[in-house]
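One chain of protein is taken out of this complex; the other chains stay put.
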Amino acid sequence: MKDTKIVTKKLSFYYGEKMALNSVSVEMPEKQVTAFIGPSGCGKSTFLRTLNRMNDLIPNVKIEGEVLIDDLNIYDKKVDVVNLRKKIGMVFQKSNPFAKSIFENIAYGPKINGISDKKMLEEIVVTSLQRTAIWDEVKDRMNHSALGLSGGQQQRLCIARTLAVNPEIILMDEPASALDPISTAKIEELIFELKKNFTIVIVTHNMQQAARVSDLTAFFYLGELIEFGKTRKIFTTPDKKQTEDYITGRFG
Amino acid sequence: MNRRRNITGGILVGASAFSAISIIAIIVVILVIVVIGAKDTLSWEFITAFPENGMTEGGIFPAIYGTALMVIIMSVAAVPFGTITALYLTEYASEKSVIAQTIRFAVRTLATVPAIIFGLFGLGFFIKFVGGGMDSFFLGGELKWAQPNILWASLTMSLLTLPVVIVSVEEAIRTVPRELREASLALGATKWQTIKKIVIPGSLSGIMTGTILAISRGAGEVAPILFTGAAYYLATLPTSLSDQFMNLGYHIYIMSTQSADVDGTMSIQYATTLVLLLLTFLLNFVAIIIRARIRRRVKA
Partner (left out) sequence: MNQHGFTKESLRKKFRLSEYLSQRIITGVAFLSITIIVLIFFFVFKETIPVFQQPDKGSAIDSEELVQEQYGVFAESEEEDDRPEVYGMELDSALMGSRDYGADASTAEDERVTVSDLLGDQWYPVSSNPRYGLIPLFVGTIKITIISILFAAPIAILAALFSAAFAPTWMREWVKPAIELLAGFPSVVIGFFALMVMATVLQELFGYETRLNAFVGGIAMGLAAIPIIFTITEDALTAIPGTYKEASLALGATKWQTALFVTLPAATPGIFAAILLGIGRVFGETMIALMATGNAALISANPFESVRTLAATIGAEMAEVVFGDTHYGVLFLIGSLLFVFTFTLNALAEFYVKGRLMKRIQGKIS
């Protein structure tokens, strides 16, 4: 077993009065893929967004419990959210490249980190694109708008953009839900490749995808963590009846 | 029974169609009459020459120049101010906070305050209070700023056009998708970096629309400058901010009501009106095109 990277302790989350997460405690290991599954509205995306404090942006929310990364409580008052997010990349459900060139999209993160040396920027951009296996497809049109790429390419570009900031953790919120099967396969391959260097947490409503890419799986239902364990075990011999019902397709 | 019903319906539909058509007809009639009245006088020379012979002959260049100068100064004041306020409303204030609601109410109020009130404010605040203060503080009481001039008129006008800018920019900023802000923040950008690099570039066209609409509004409005800086006739162009200026709308007003020879200068008045109309229409037209482009982008 690898070292533990992310730990949540009795994490609860409220949108105003409404409870979205109820006392969730999980331990996610380093350089592994942890998948969150569950029916929509079960709190899995909310949970993912507590891990890089993206929910801070929503007014009127309340959070209880702790999120520890490398034993540091990221909700501690002394923690700098901006620097925290530099260490935690995020890939969104809908690919969201900026209305800039392909090069500028990738260079955005390094630039805001104060890197202005052109050579260095180019190096980072090229490496990032290579690591997401999209370099060959875009190398001839680095100055074209990123919006001209296909959906699958855009999503891989967004992953490359995340890598350019050199994070340790990558959060993925249903990264392939809007993509065709071929693009989805490419993303999955990529995830497999990336987990050599990064701790990956992925939310998905596609159970086959969870089964294919993840090492650990957490099943959420109505804001509660129902079951958490090795992916193979969850999908073959789950402990809880609800989990079994869900993965066998009886509801959700 | 059925028949009477159909008649009522026919009258209703007919009356409503008639009303809509009448309004459009009025617009067309105004345009046609102005064009006919102006066609003999409007020429390149008319818009580039100074008035002559007690403004009964010659062109209207100083009025065009003064109007242009005024809207430039006005924009310099109103656009940054309006843009920043719009940024606050969209990016910093939470939608339902008391502060945001109060600001919105203030902006809407500002939009409906009669133009003449801005003139009074310009007189009481800019000329008497600020100008008078400047004179007594910097010039030892010598009179320079405590009188109507192009600066005070432009600033007065900028308050009038402020709501136009705020509303346009706000609308444009809202078209920048939340996902892009999140992407930027998730990459470790700060709020200000996100605004500077993602939000503002994404709403540039909206800022432009707001600017153009404000200019078009400011170019046509006369009431606020009646006693804050517009002049009947000036032999020279304004060279300093403390100079008075001639203005197209004011020129129309003055020529049609106070001129020594109202009938003899009729075609000058029509031509001036046409110039002002063309100017405001052109500006509005450009704004509409840009806005349509933004809306299309949002849909895509």
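Letters are used for the chains, namely A and B, taken in the order the chains are written, and counting of residues starts over at 1 for each.
By definition in this document, a contact is a pair of C-beta atoms (placed from the backbone, for glycine too) under 8 Å apart; a residue touches a chain by one contact, two chains touch by 3 or more.
Computed from a prediction, not measured in an experiment: that's the story for all the values here.
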item: Candidate in contact with the missing chain, chosen from B:N53, B:T112 or B:S240; value: B:T112
item: Candidates B:G66, B:G202 or B:G249 - the one touching the absent chain; value: B:G249
item: Selected residue (touches chain absent from view) among B:V34, B:L180 or B:I198; value: B:V34
item: Candidate in contact with the missing chain, chosen from B:G58, B:G132, B:P177 or B:P201; value: B:G132
item: Interface with the undisplayed chain - residues on subunit B; value: 5, 8-9, 12-13, 15-20, 22-24, 26-27, 30, 33-34, 37, 81, 84-85, 87-89, 91-93, 99, 102-103, 105-110, 112-121, 123-125, 127-129, 131-133, 135-136, 140-141, 143, 145-148, 159, 162, 166, 190-192, 195, 216, 219-223, 226-227, 231-235, 244, 249-250, 252-254, 256-258, 266, 269-270, 273, 276-277, 280-281, 284, 288
item: Missing-partner contacts on subunit A, residue numbers; value: 69-70, 72, 74, 77-80, 82-84, 86-87, 110, 113, 115, 165-166, 168
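By definition in this document, only the chains that are shown with their structure count from here on.
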item: Complex interface listing, subunit B residues touching subunit A; value: 94-96, 177, 179-180, 182-190, 193, 197-198, 201-202
item: Residues of subunit A defined as touching subunit B within the complex; value: 52, 54, 57, 59, 82-83, 85-90, 92, 94, 96-99, 108-109, 112-113, 158, 161-162, 165
